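Every protein chain but one is kept in place in this view of the complex.
Per-chain residue numbering starts at 1, and chain names A and B are given in the order in which the chains are listed.
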Amino acid sequence: MSAIEARGLTKRFGGLVALDGVDLRAGPGETLGIIGVNGAGKTTLMNCICGLYRPDAGDVLVGGERVTGQPPHVIAHHGVGRTFQVPRVFRKMSLIDNLLVPVLDRPASDSELIGRAEAMLERMQLIELRHNYAEELSGGQQKLLEMARMLMPDPAIVMLDEPFAGVHPVLCKFMIERIEETARAGKVVLLISHDLTSIYRLSSRVMALNQGRVIAEGGVDDIRGNPAVIEAYLGT
Amino acid sequence: MELLILNGLANGLIVGGIYALVGVSLTLLYGVLRVVNFAHGEFVIAGSFFAFVLFSTLKIPPLLAVPLAAVAFFAAGWLLYYVLIPRLARSDDPELMSFLMFYGVSIAAAALMLLLFEADSRSIDFTFTPISVQIGPIYISTARLVALAITIVISIALALFLFRTLPGKALRAAIMNPEAIQIMGVDIVRLSAFAFALASSLAGVTGVLVALVFPAFNPFSGAEYTIIAFIVVVLGGLGNPVGALLAGVVFGLAEQMATVFLPQALAQIVGFVILVGTIFLRPSGLLGTRFRR
Partner (left out) sequence: MASPSRAADSADRIYFTLVALIGGALLAYFAAVPVLGLNVAFHFYLMLWITMASAFNVASGFAGYMPFGYVAFYGVGAFTTAILVKKAAFPLFLALPLSGVAGLVLALLFAPTLRLSGIYFGIVSLALAGICRLAITNMPEEITGGSFGLQLGSRAQPLQSFYVMMAVMVLALATILWLSRSRLGKALRATRDDAEAADMMGVNVPLVRLYGWLISAFFPAVCGGVEAWYTNVVDTETAFNTLITAKTVIYAVAGGLGTVTGPIIGAVAMVWLDELIWRQFPLLNLLILGVATVILVLFLPRGIVGTVLRRKPHWRRYVP
């Protein structure tokens, strides 16, 4: 049984078919890279999985359980965490409070949760800023904060949308290490990126989308030489 | 009964025309500047008092007050824009803060009119000859017909301006895509000032017509017109001038018919219900074109 599975996901916006029967499955410890040109449907795929969009057809299964059409917070409680292409932090809340939001309904005591949040910020090298408002962070730092917030509830499935976009190379390396750590901890990682080097380095499998369809899927080496992918990327 | 309905229809058209003007000016303002003018009704009533003062002190008839109000309120609006708006744009949430700021403007404007004119209801006892005109089986006061004619002329002029002239097209472009228009090299500040002045000017003129059509007005009538403006703007789709014109007439008719068929108490609630209903059932308004929020 796969930890996350999508069957025939379809999403239309008016006349535009953003996702067209996409199948996806991934198991624990696996990192699935998702690539495709701008507008290929990558973000839409994540939005459908986490419940932000209701797919027009198809199903999403988390841990074998069908969650299609459930509101996002219910799906989050099934252990699905994510970050956003353009950071969506809680701007007027401290970093600590940002990290507490996903674990508010945990039975653990406040001080225990705060301790965990501080440890997480320590790992992300944000600890010095813990009492700042999130809006006071730089763009790259906001990406780190999002990653920390995503990891707080210890989700089984993490989805990262362009974690490296606009991030300084040193921070990039740092984030790559965090992602590797996460996969080693037995989580499923879905990773969207235009940075093919990082994708090829991190992914155990890669899926290429074009105009809402899966045009290729397989190991890194299969994808690297795949003519359909090359054509989609270089254009005709 | 038939007569009542015919009367209701005629009055609905006349009142609706005024509502259309009240709404179209507010919607222009929101569309271009993203500010919510809570004081719009007070602007309108200020126009009524303007006509009142001109008539009672200088014997200037309301018909002549229309162009005078247009000019005076245009200038006042231009001035007010530069006092209020540039600073507002710097706050965290300009749209919501504008709501609050104009709340203050509306309180201040009503209070000012109260100081100047006291709380009594006023009316302009100017009469046209003949005092009323017979159309088919019903009689309509000449003042109301004149007001209707002016409304129609203004609406057509406004539509021509928005769709046929360059500044009008710039305004519409600014409503649809405020970011893009700046890139196009349009001076957005001047355009906004112009929109504000135009909206004020329309409000002032509408006020003169209010003085013609409705029996009386007082410094507190402004709040009613603000609500009416909101109803029309929402019904027409936020920021959609054509929608507002149409919605004004629709609402005017609905309101007048409600007074024919429903008890007084319920008729008053009709406007509120239309407002709430539209927002829930058809948030993009009558015409349904999606305008950016």
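Going forward, a residue touches a chain if its C-beta (ideal position, glycine included) is under 8 Å from a C-beta of that chain, and two chains touch if they have at least 3 such contacts.
None of these values were measured; they are calculated from a predicted model.
A.B. asks: State which residues belonging to subunit B touch the missing partner chain.
C.D. replies: 36, 84, 87-88, 91-92, 95-97, 99-101, 103-112, 114-115, 223, 227, 230-231, 234, 265, 268-269, 272-273, 275-276, 279-280, 283, 293
A.B. asks: For subunit A, which positions touch the chain that isn't shown here?
C.D. replies: 50-52, 71-73, 76-77, 81-82, 84, 88-94, 97, 100-102, 104-105, 110-111, 114-115, 118, 127, 130-133, 136, 149, 153
One rule holds in what follows: only the chains that are shown with their structure count from here on.
A.B. asks: Just how far, in Å, is the C-alpha centre of subunit B from the one of subunit A?
C.D. replies: Each chain reduced to its C-alpha mean, subunit A and subunit B end up 49 Å apart.
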